[in-house]
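With one protein chain removed, the remaining protein chains of the complex are shown where they sit.
Labels A, B and C are assigned to the chains in the order they are written; within every chain, residues are numbered from 1.
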Amino acid sequence: MMIVMQETASDEDIKAVIEKIEQAGAIAHPIKGARLTVIGAIGDVEQDVNIESLGLEGQPGVDRLVPILKPYKLASTQIRHGERTVLDIQGRKIGGDHFALIAGPCTVESREQTMETARCVRDAGVTLLRGGAYKPRTSPYAFQGLGGEGLRLLAEAKAETGLPVVTELMDVRDLADVLEVADVIQVGARNMQNYPLLTEIGRSGCPVLLKRGLSATLDELLMAAEYILKEGNPSVMLCERGVRTFETDHRRTTLDIMAIPILKELTHLPVIVDPSHAAGRRDLVLPLSLAAAAAGADGIIVEVHPNPDVAVCDGPQALLADTFAEFASAVQRTAETAGKALSAA
Amino acid sequence: MMIVMQETASDEDIKAVIEKIEQAGAIAHPIKGARLTVIGAIGDVEQDVNIESLGLEGQPGVDRLVPILKPYKLASTQIRHGERTVLDIQGRKIGGDHFALIAGPCTVESREQTMETARCVRDAGVTLLRGGAYKPRTSPYAFQGLGGEGLRLLAEAKAETGLPVVTELMDVRDLADVLEVADVIQVGARNMQNYPLLTEIGRSGCPVLLKRGLSATLDELLMAAEYILKEGNPSVMLCERGVRTFETDHRRTTLDIMAIPILKELTHLPVIVDPSHAAGRRDLVLPLSLAAAAAGADGIIVEVHPNPDVAVCDGPQALLADTFAEFASAVQRTAETAGKALSAA
Amino acid sequence: MMIVMQETASDEDIKAVIEKIEQAGAIAHPIKGARLTVIGAIGDVEQDVNIESLGLEGQPGVDRLVPILKPYKLASTQIRHGERTVLDIQGRKIGGDHFALIAGPCTVESREQTMETARCVRDAGVTLLRGGAYKPRTSPYAFQGLGGEGLRLLAEAKAETGLPVVTELMDVRDLADVLEVADVIQVGARNMQNYPLLTEIGRSGCPVLLKRGLSATLDELLMAAEYILKEGNPSVMLCERGVRTFETDHRRTTLDIMAIPILKELTHLPVIVDPSHAAGRRDLVLPLSLAAAAAGADGIIVEVHPNPDVAVCDGPQALLADTFAEFASAVQRTAETAGKALSAA
Partner (left out) sequence: MMIVMQETASDEDIKAVIEKIEQAGAIAHPIKGARLTVIGAIGDVEQDVNIESLGLEGQPGVDRLVPILKPYKLASTQIRHGERTVLDIQGRKIGGDHFALIAGPCTVESREQTMETARCVRDAGVTLLRGGAYKPRTSPYAFQGLGGEGLRLLAEAKAETGLPVVTELMDVRDLADVLEVADVIQVGARNMQNYPLLTEIGRSGCPVLLKRGLSATLDELLMAAEYILKEGNPSVMLCERGVRTFETDHRRTTLDIMAIPILKELTHLPVIVDPSHAAGRRDLVLPLSLAAAAAGADGIIVEVHPNPDVAVCDGPQALLADTFAEFASAVQRTAETAGKALSAA
């Protein structure tokens, strides 16, 4: 942490800050500049938390605190000395040189739609099957998912296709039910900072697909991952799914393609991209999927529907089942030019 | 809902959309323009939900859907024919001509700090006492609140000062404990779209202070309120606490002062402003509080600390206890020029 | 400037950075922390510009540069030791304890509309008359202003009412014409970083109302002012007029009310607020004007139209001439509670 003093700070102000830092067990390094003084205290994450709780920002003569260290540890590239995390989901590898193609219905709507979509994506060689039983919806009047019945349909689809299943958990009270079916638990963007949920999933040990909140910084995303890692669960994938910007026409959110290379530098965890929810438009899903693969993503998660025109939820963004194999091939080719092989059993 | 057709849409495309709308029980009004056709279907909220689920956006010839109606009902000004909701919290009125001054510690840290702050804000004539027992923290390494012990200290402060208590609930499993102490349950910005939490609080019937998410639109905030109202709980206050923008220097978030008059037009629910968390800087709290009062807010919620330099959390934004009475007077005067009287027992 | 080294930086990397800094004539202060090293070089603005041009960010072992000093000098509070700039526009004071009410038509449309509006705002006791002869319009098909004829009408309004005139300059080639009429030149938000325009206005010595760009940081606004100040023109007013955020419903931009107290801390220049363009809605202009006055703004600039329904441009946001006196009184009262007196001849 660097403590930047005001230009008008007195020697006493500076001394008082140094004393507080030292009382907190850290070493203070003052640098006297031509116009102002900066006091450095470069320790570790815990020390930074301590220094933040000293209330220095309100103290006389203090202009501001500038964090120097990254606020996360277990998620950082450094802790694994540059080695990348590779998850193993029932024999499917995710991360490193493995590209994950995760596909399936947005919402589990019916037995027929689920089974038909599951077979379609299995035939196209996907890595995992996605599907929502519990759906977070902005409107309380919209369809909220089939719940337990949805979980049963996913279990059936998994049994028939052999595909591991990714499904969302919204309510900590549903954890046990979801664990019976899910090979990967999805945490939605709205719940990225739902700390009790993250903690319980961390304790469960089940692999997690953690979606970035619509206005979460990458540091905040990594801190959310840190909540899970801290409970002893190392199997976390991060998922970029679009951020909120001033541009609200023509698309639902703005996909942050830069998040891919930046996250790959900051963390050892795999980085997945969700172009379907980012765009909300089917025609953008292919170019964005190719862009993600080219930029080095470890996988994508997309929605497929046998008949999107009658989809109960998010139909307009679902890929068509009858052209999905073609889509999968195009993505696979681009992933290969980026040095990754499609991950399968 | 208006369905805007592409310029290249054929008569069959238009006919197909009209048929779908009519099969869904709505009336379709096509308008043929010089360059394109627009099809109107102006019903009510439920009908809009139905039309959205028709998957029209993915259908041939359809350019986009433009919602015309507001997506919420119970929160809308119209449902109460312009009459404003006035909450009654143990005899303190909030809304209408009543201005609520809500103050207290950010976090309950100790018996001494809690009691001292509670007495200070009571002496200054505040409406409600705020204080956090469960604290959502970005870092898993930061202090997470005293939990149950914090609730007990709040109960004690309430018993001594007679002030009703506002405190945050993060985990649906803590609802019963919180209900024993809270006169108002606070839903934090991170949980604004935690639907199981909103639903359970709605069922509890306890008054709610619902904070706007950092990138939530006003419509989304009202939809979150709608989740609570729909369960039969009419006692919801909305709270603007700053939004994320490109401006990340000099302040924590950007207070959306426009949210006050816009929300007053859209909804009958009271609108509270939290300048402390919006700014993260003590010196901005007074000008922002005055601005909020002048713009017509129904109240503010601020943090006070007997000794912010040793506050465990958010010390730099806490007002000083020994100048709080002066702060309260200035806010009261400005609220009065805006036609509101400070609410007390 | 602080140079943060990567955790993996070698001693040679650190030495190379120190040498570069010292060759640039600055003093390097390395701080060795538990996990990484930070090198401080705390000089002045020119030194920071030099250090930025060293290309350190691309050098081996360097993680990032963290600026410590503010990048502007002449605009900073420190350069005047806390004394505030008070402009004198033909006897009207702006800044310090003086509150400026600037009003008039958005665009000069006709002789009748201009004279009628000018008389109306003069009768209400405004400080300056605003009116646009050259209008920046997003669409090339929209009315672009009366140009030279508009300037003549403004001169006539000024002659009759005695009010000094604020008008916008868009094209550096129109400077001489505008200087014949303008007492204050307005630089629009789109031209905030039009450096040739800023430089020429700086050389002209004419007082300036500099509007903040829609996504300009406060530091960038102050750097734009610095371009004018650097040419020897000290008469600069800053104008907050709303910023772009994810919230695009219900208003044109989001007024950054925090900009007022933050700018008052950073700079000695007066701070004006334009609620009309920020909101684009007449009904928001009063609450936002009151909020601005309460938060300590040095003035507001608003649009008035005798008959907004037939205004050629921005009619929906213009205040009504026949209720303008009432509006002016309400703003004056709030400015007085904030310790400022309405400025007049």
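Criterion: contacts are C-beta pairs under 8 Å (C-beta built on N, C-alpha and C of every residue); 3 or more make two chains touch, one makes a residue touch a chain.
In this text the structure is predicted, and so the values were computed from the model without any measurement.
*Asks:* Which of C:158, C:244 or C:340 sits in contact with the chain that's absent?
*Replies:* C:244
*Asks:* With the full complex in mind, choose from C:45, C:115, C:330 or C:344 the residue touching the hidden chain.
*Replies:* Answering carefully, the residue with contact to the hidden chain is C:45.
*Asks:* Return the single residue from A:86, A:142 or A:291 that touches the missing chain.
*Replies:* Of these options, the touching residue for the absent chain is A:291.
*Asks:* When the complex is taken as a whole, what residues of chain A touch the one chain not shown?
*Replies:* Touching the missing chain: residues 215, 217-219, 243-247, 249-251, 254-258, 260-262, 265-266, 278-279, 283-284, 287-288, 290-296, 333-334, 337-338.
*Asks:* Could you pull out which residues of chain C are in touch with the chain that's been left out?
*Replies:* Looking at chain C, the ones touching the missing chain are residues 45-46, 49, 52-59, 71-72, 136-144, 170-173, 190-191, 193-196, 213-215, 220, 223, 226-227, 230, 244, 281-282, 308-313, 315-318.
*Asks:* When the complex is taken as a whole, what residues of chain B touch the one chain not shown?
*Replies:* Against the missing chain, chain B presents residues 2, 4, 7-8, 29, 31-38, 40, 42-44, 47, 66, 68-69, 78, 215, 244-246, 248.
Just so we're on the same page, only the chains that are shown with their structure count from here on.
*Asks:* If chain B and chain C share one sequence, what is the angle of the rotation that overlays their CA atoms, in steps of 5 degrees?
*Replies:* Going from chain B to chain C via C-alpha fit gives 180 degrees.
*Asks:* Can you compute the centre-to-centre distance for chain A and chain C, using the mean CA position of each chain? Integer Å is fine.
*Replies:* Going by mean C-alpha positions, chain A sits 39 Å from chain C.
*Asks:* Taking each chain's centre as its mean C-alpha position, how far apart are chain B and chain C in Å?
*Replies:* 31
*Asks:* Provide the list of chain B residues touching at least two other chains, using ranges where the numbers run on.
*Replies:* Residues 215, 244 of chain B touch two or more partner chains.
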